[in-house]
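Every protein chain but one is kept in place in this view of the complex.
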Amino acid sequence: MDAEADLQQHFDELIEADVRIEPRDWMPEAYRKTLIRQIAQHAHSEIIGMQPEGNWITRAPSLRRKAILMAKVQDEAGHGQYLYSAAETLGISREQMLHLLHAGKHKYSSIFNYPTLSWADMGSIGWLVDGAAIMNQVPLCRCSYGPYARAMIRVCKEESFHQRQGYEILYTLSHGTPEQKAMAQESVDRWWWPSLMMFGPPDSESSHTEQSMAWKIKRHTNDELRQKFVDMCVQQAEVLGLTLPDPDLAWNEERGHYDFGEIDWDELYRVIKGNGPCNKQRLDLRVAAHDNGRWVREAASAYAAKRDKPATPDRDNPATPGRDNPATPERVA
Amino acid sequence: MTGTPPDARAQRTADVHEYTLRLADDSLILSHRLAEWAAHAPQLEEDLALTNIGLDLLGQARALLTYAAELGDDQKYRDEDDLAYLRSEQEFRCCLLVQQPNDDDFGLTMVRQLFFSAYQVPLFERLSGSKDATLAAVAAKGVKEARYHLEHASGWVIRLGDGTEESHRRVQESVDRLWPYVGELFESDELLQRLGAVGIAAEPAALHQVWDDAVTRVLTEATLTVPTAVFKPGTGRAGRHSEALGFLLAEMQYLHRLHPGARW
Partner (left out) sequence: MSTSADWPARRQGSEDPSVADEGDDAQARRDRGAEPWALFEVFVRARRGLSHNHVGSLHAPDPTMALQNARDLYTRRQEGVSIWVVRSTDITASSPDEKDAFFEPAADKIYRHPTFYDVPDGVQM
């Protein structure tokens, strides 16, 4: 057996045994590329996803809601970071990934190309968009690639408050004044179908699903997860006292699931191709923020370069098991 | 205060109420400015840092506004949200420094933070020994936060000042632009004298030297020029603000005001 086949066999055995693949292991090039595409897209979604909610921080209707929303948008920046870090272990830099995003060559989740038009959208994003995201993400905690799985464990742990706060917003609105309830219903009407599209194209048309499942990057098909999401939301909508905008939604005794109406796939592909309501706006803002910060990043690099003698005070005296405090630990509570 | 006559007691409560609003509004408005950075920061890492500082300040504001609502005898403002969302510009008591817009300029934002945190650190250090238990508790928690804000802002002003030619020029402009707003922080008035005399408020004049030392050290290390004193633009403590505050409040308050009495 030649060396390449030997490595391939070792890789296959690890996948088969459900053991994690780690950064410096040999891996098939296609596996690496699939992961880079998926993790980068995920990271981009987190940072573009800061915008539709960031929109409403300055208009949040109570100080409590404002604090929660700030913390949530901050989490998204953090999740972007965890995910970029995970992708970087595959040999692509964050710079490269951002460059690809800014050049329109990397995608992010299409859901963030929809506008946030009312405060209730903060509720719908939490309940539906984060709810759908969690459903996609929980299985990724067992993804075969170690750094991605570990990042997702962190993300899922932190995301658990996101969905709840969204639900709480909608519950408060739907049990508030008539104007508030109308605001909540109007918002759910707009977000329901796009959130179903978040699970991706139907299995029959999904080009990546089969290979990704064989590699244990993906654990469930798009349609399985979508069904699970619908089943969960129906009951939750009832408690909210809001209706889901689908006349075909009905319990199917035989299947043990809710049937739901036909998704407008043309719309999904239109938005993916860049013709959603906010595609240009989101990307332009991202690029502008990046460009606008260039002088800051350059200054910090220049400053560091000037001082790059022994850059760390501790570089000459590295941390050892006996020396637990390499820097200024009292700063880091 | 059993020995205090009723009139004096009412005066004292009114004084503490007014003083608490000053402290609260500084934190509230600055946290709003920092929140405006969401998704706009120069680097992802900095998005997190700016939000952390903003959340610390918002936490201080909420505790202080809640206290102010308790002290106030005005039935119009019963809680933190009434005070934040229903007061007019003229009723806000924040200094002018914290209102100054970001102008999408990270350097300006860090200079503003340096100037403010270098004031808040010694202020809260003294206030944590205040005779007023609530103010003392808020300050004791806040001083740890403010020290970190000061360290972060100092680090950035030094890096920008001593970074590239462009960053040096830009951050010097920000220092010059914000310098006139510093004087207000250290102005005394009768209210502060009354509360200072009984150990409730920190006399601002006493903080000025500490501020000067800290800021001069940072600006010097940043190879920046310390500006000399100039004109005094206004008095936020008396409700005379800069134009920027009205726009900020219009955005912050509109939704809350659109639905009177609603819960969120």
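Note that the chains are named A and B in the order they appear, and that numbering of residues resets to 1 at the start of each chain.
The criterion applied here is as follows: a contact is a pair of C-beta atoms (placed from the backbone, for glycine too) under 8 Å apart; a residue touches a chain by one contact, two chains touch by 3 or more.
For clarity, every value in this text was computed on a predicted model and none was experimentally measured.
**Q** Hey, which of A:P61, A:G126 or A:P147 is the one touching the hidden chain?
**A** Going through A:P61, A:G126 or A:P147 one by one, A:P147 is the residue touching the chain not shown.
**Q** Touching the left-out chain: which of A:E13, A:E95, A:E205 or A:E238?
**A** Only one of A:E13, A:E95, A:E205 or A:E238 touches the chain omitted from view, namely A:E95.
**Q** Tell me which of A:R142, A:H175 or A:R307 is the one touching the absent chain.
**A** Candidates A:R142, A:H175 or A:R307; residue touching the omitted chain: A:R307.
**Q** Which one touches the absent chain: A:Q74, A:S144 or A:Q185?
**A** Here the residue in touch with the unshown chain is A:Q74.
**Q** Kindly note down the residues of chain A that lie in touch with the hidden chain.
**A** 22-26, 29, 32-33, 36-37, 74, 78, 81-82, 85, 88-100, 103, 105-106, 147, 150-151, 154, 158, 294, 297-298, 300-305, 307, 311-315, 319, 324-329, 331-333
**Q** If the missing chain were put back, which residues of chain B would it touch?
**A** Those residues of chain B that touch the unshown chain are 43-45, 48-49, 52, 151-152, 155, 159.
As a working rule, only the chains that are shown with their structure count from here on.
**Q** Roughly how far is chain A from chain B, going centre to centre by Cα mean, in whole Å?
**A** 35
**Q** Under the touch definition given earlier, write down the residues of chain B that touch chain A in their complex.
**A** On the chain B side, the touching residues are 28, 32, 35-36, 38-48, 51-52, 54-55, 58-59, 61-62, 65, 80-81, 84-85, 104, 106-107, 144, 148, 151, 158-160, 162-164, 166-167, 170, 251-252, 254-256, 259, 261-264.
**Q** Spell out the residues on chain A that touch chain B in their complex, using ranges where they run on.
**A** 47, 50-51, 54, 57-67, 70-71, 73-74, 77-78, 80-81, 84, 119, 169, 172, 176-177, 179-180, 285-286, 289-290, 292-303, 306, 331, 333
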